[in-house]
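Missing here is one protein chain; the remaining ones are kept as they sit in the complex.
Our next item is chain A:
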């Protein structure tokens, strides 16, 4: 998504969506991610540069896991499903 939008400078953390700044309550990881991201402000050499951050999520994840997680979250929270439909 970042590669399409091309913000002036980006740092990419390859974690599941919802963890853009790291794992919950992992203060030191969050601080490292933020420092790395902020450093890109000064180190980026060209517009649209994306820096891949060197942190790994502990388990493999795919798009199907993203959808399964969403479903289980909605069920757990008793949330109403989305009722919006495309205009025909």
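Methods note: a residue touches a chain if its C-beta (ideal position, glycine included) is under 8 Å from a C-beta of that chain, and two chains touch if they have at least 3 such contacts; residues count from 1.
Following the convention adopted for this analysis, contacts and distances are computed from a predicted model.
Asks: Among "Outer membrane lipoprotein BamD-like domain-containing protein", "ABC transporter permease", "FAD-binding protein" or "Selenoprotein B glycine/betaine/sarcosine/D-proline reductase", go ahead and choose the protein name stored in UniProt for the chain not displayed.
Replies: "Selenoprotein B glycine/betaine/sarcosine/D-proline reductase"
Asks: I need the residue numbers on chain A that touch the omitted chain, in ascending order.
Replies: Touching the chain left out of view, chain A contributes residues 1, 4-8, 12, 14, 16-25, 27, 30-31, 34-35, 37-39, 41-42, 47-48, 56-57, 60-63, 66-67, 69-70, 73-74, 76, 79, 82-84, 86.
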